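With one protein chain held back, the other chains of the complex are shown just where they sit.
For reference, chains read A, B and C in written order, and residue numbers begin at 1 within each chain.
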Amino acid sequence: MDFIRKELNRRRPGQSGLTTPRKEADEVTFLSGIYEGKTTGTPIGFLVLNENQHSSDYDDLKTVYRPSHADYTYQQKYGIRDPRGGGRSSARETVARCVAGAIAKIVLQDYRITIRAYTSQVGTIRLKGSYNDYDLSLAETNPVRCPHPATALEMEALIKEVKAQGDTIGGIISCVIQGTPVGIGEPVFGKLQAALAHAMLTINAAKGFEYGDGFEAALYRGSEHNDRFYNDKSHDQEMIRTRTNYSGGIQGGISNGEDIYFRVAFKAVATLLTEQETVTVAGEVTTLKARGRHDPCVLPRAVPIVESMTAITLLDYLLIQKAR
Amino acid sequence: MDFIRKELNRRRPGQSGLTTPRKEADEVTFLSGIYEGKTTGTPIGFLVLNENQHSSDYDDLKTVYRPSHADYTYQQKYGIRDPRGGGRSSARETVARCVAGAIAKIVLQDYRITIRAYTSQVGTIRLKGSYNDYDLSLAETNPVRCPHPATALEMEALIKEVKAQGDTIGGIISCVIQGTPVGIGEPVFGKLQAALAHAMLTINAAKGFEYGDGFEAALYRGSEHNDRFYNDKSHDQEMIRTRTNYSGGIQGGISNGEDIYFRVAFKAVATLLTEQETVTVAGEVTTLKARGRHDPCVLPRAVPIVESMTAITLLDYLLIQKAR
Amino acid sequence: MDFIRKELNRRRPGQSGLTTPRKEADEVTFLSGIYEGKTTGTPIGFLVLNENQHSSDYDDLKTVYRPSHADYTYQQKYGIRDPRGGGRSSARETVARCVAGAIAKIVLQDYRITIRAYTSQVGTIRLKGSYNDYDLSLAETNPVRCPHPATALEMEALIKEVKAQGDTIGGIISCVIQGTPVGIGEPVFGKLQAALAHAMLTINAAKGFEYGDGFEAALYRGSEHNDRFYNDKSHDQEMIRTRTNYSGGIQGGISNGEDIYFRVAFKAVATLLTEQETVTVAGEVTTLKARGRHDPCVLPRAVPIVESMTAITLLDYLLIQKAR
Partner (left out) sequence: MDFIRKELNRRRPGQSGLTTPRKEADEVTFLSGIYEGKTTGTPIGFLVLNENQHSSDYDDLKTVYRPSHADYTYQQKYGIRDPRGGGRSSARETVARCVAGAIAKIVLQDYRITIRAYTSQVGTIRLKGSYNDYDLSLAETNPVRCPHPATALEMEALIKEVKAQGDTIGGIISCVIQGTPVGIGEPVFGKLQAALAHAMLTINAAKGFEYGDGFEAALYRGSEHNDRFYNDKSHDQEMIRTRTNYSGGIQGGISNGEDIYFRVAFKAVATLLTEQETVTVAGEVTTLKARGRHDPCVLPRAVPIVESMTAITLLDYLLIQKAR
């Protein structure tokens, strides 16, 4: 329970000056599936009430389509729309992902699998090199969740500058999974990278996914980026490993025991504190300026969400393999 | 039937000097679901026999793990492996995707939806600008399927050079969907971009997916990349549209009526005609050199596969919306 | 909302002397999916808290396996068990089915489809003839929900006698769906009768399902029970109908426009107010005698559950057909 609470706190708004000052309580109440501190194997139901939202804050949204938000598409899709807090399209729903992810992480501990995500880029400020060059545990020591303190400070400064302008900024989150056994992932339509891509692209504001050498793979030749196998005899038990890991720990859709790593691009938050041109539901020209309490940069709070979706996806596939 | 045959031909090996000279027949035989030239609404079963494969070509593969192939992961996952042609992990399975995609495209014609993919990058040779700058129908006029003839020639030259060295090269395929009605895609875990990402990452050798401004979104501010709504009165019927389309035609996981566009990164083919270090099934060091008949670059043949997976995915979501 | 409340009340314990005197409040709170009295197209979440249950009532159940209950199987399956109220196996979960069923019924009204279930047998007291012989609306006028008042009185008397003995009794519920359009149901594994059978057998205490002539079909010859088609010209629009309806409104898994009717057998409630031999979790012999508040006969309260599961199942298949 403490772990779940801690994970929820990592996602919570108002953790630092970088994120929205909204102070949501985010207390989780379990309704089913847990008895005397243990899961019973039956579905886990829980509630996280939104103590902090004032429906009146969203009155404008009944009649105006916010640019780059889902107001227009929901209205057209369903012919009806709940405007409170963006309704079903609100990033608020990711709170449930964090609870589920926290539970999945607890299970993954038994498999000795660890998942670590971190902010690797904000605007043009980019963490150089590979995840191997950093002590990833440092990511949790600063509000942007970047494992390199000096870069973290630069990112912070940029976010504060952007915030002062009533603007927002995008970035990239990197994620590493260590300890996955060989054989996780399913052929053809169930490839592990496809499941991870799906999971990541369901996160609000995510615009791209790449794993292993990713988009850079386009530049290289097979002779440069093929991962040669060798027999690693440095441990008690011989193990077939690869000398490089451009594959990103997945070959033919199935984990090969090497680290799985991937990157997720996030666009700037669409809600701005400056005036934007848009139209009303009736199609008339108007302008919109959001009132307080919005994130200038989604990245720091998206880190635990990326980890959660990774944990959920991986555990699903571990269980599928276990059935074999 | 002619259309399906034509689509299969676009995927077929041996179309040009750029691809594997293997001359697979790729004749599709429909077993069910089609009666007097029309689908009956029941499952469509079909067979595409592989006339051209000699199992003996794969004798080596029983005992050796090919680098960056799925031999090792399949062996570990299942404890047993069919080595013929890479078995279940062979890109040969995409022939079925092309048949399904051709059928989906026929249905999408009724919705006036068109899907066009093309090669936008091979190695470092990159098509500049946006898809709007090119006449995409030109892609089918050259063997690399790039809509800019001059760039196509450069790409061809590079692929031939790489091939002469017994090597392979990666690249990027871009894809545009035009005519999607507003409202396609489902909230939360069924976002349209997530389904497309999943579909693309199931294609062999795909390493990344991005839609709209994609990974570039990381660099921009909300004020720069938000898509302002306006009321387009230039047609008989008023239509709410966006002045820019950084969103890539999808907002909140649901199509907004603008063009949907995305890019898929492909790594270099792992099978090389040069010697590579690897290990045998028993863990012993060996070297491997593939014999003839392999693609130096997967991109040209992957173009129809990207289109097929797009068509299948989009039609699924159109039918889901139709049920509403 | 009123309709949903009314439907919940039909399932509620303590409606009459025939059912458990437990007075559960059964107030439903909608958490999502409904805005200003209309569904928004997104998932409908709701809570029905159990105000009336005292966990202490179930203290015995931690250590004793109740005969013909799920205590033993859950314990063995999961290795852990929440004994409160039978946990996940409690018939209490059917409250959610009634809420979902009430919503499905509201939608089915637009299709002019009506669903009516009723108690057709309790112990040896059996309603003779077919559903056509009765005014089914009378079922709601008596506590056993039997449409024939005289038979209802006999059933009531039997249930009271059984209750006085601390015993319980089984019975049969019949159900009729009227107004289903032709074409609902899917081939092979999605046959409408298979979906209905599945739905009914998920209800606690259900032991059998039959539709149309059901188990009686075993006795008859094809020449006796085939349903002859004729062209019904008695309405404005010609309609192909069948002269008899032994098929029960479904042919080849697909509705043919005639009435769909089926029967569901229920066993006697397993919880008795008399002593029963059983074993403890440790495997020791013991006896068990339930304390107050249990139904002598599940039939009257199961009627709305049968209707709800029918409504949910049918609406699913209507939406599948709508996607075509």
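Methods note: a contact is a pair of C-beta atoms (placed from the backbone, for glycine too) under 8 Å apart; a residue touches a chain by one contact, two chains touch by 3 or more.
This is a predicted model, so every value here is computed, not measured.
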Subunit A residues that touch the omitted chain in the full complex: 41-42, 187, 319-320, 322-324
Missing-partner contacts on subunit B, residue numbers: 31-32, 35, 38-43, 47, 77-78, 80-82, 84, 87-88
Touch list for subunit C against the chain that is not drawn: 65, 67-70, 72-74, 76-78, 88-89, 93, 121-124, 162, 165, 167-172, 182-183, 185, 187-191, 193-202, 204, 206-231, 238, 240, 242, 246-248, 250-256, 265-272, 274, 276-279, 283-285, 321, 324
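Here is the rule we go by: only the chains that are shown with their structure count from here on.
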Identifier of the chain whose CA centre is least distant from the whole-structure CA centre: A
Type of subunit A:subunit B copy interface by residue overlap (half), same or different: same
Centre-of-Cα separation between subunit C and subunit A, whole angstrom: 43
Contacts with two or more other chains, residues of subunit C listed in rising order: 41-42
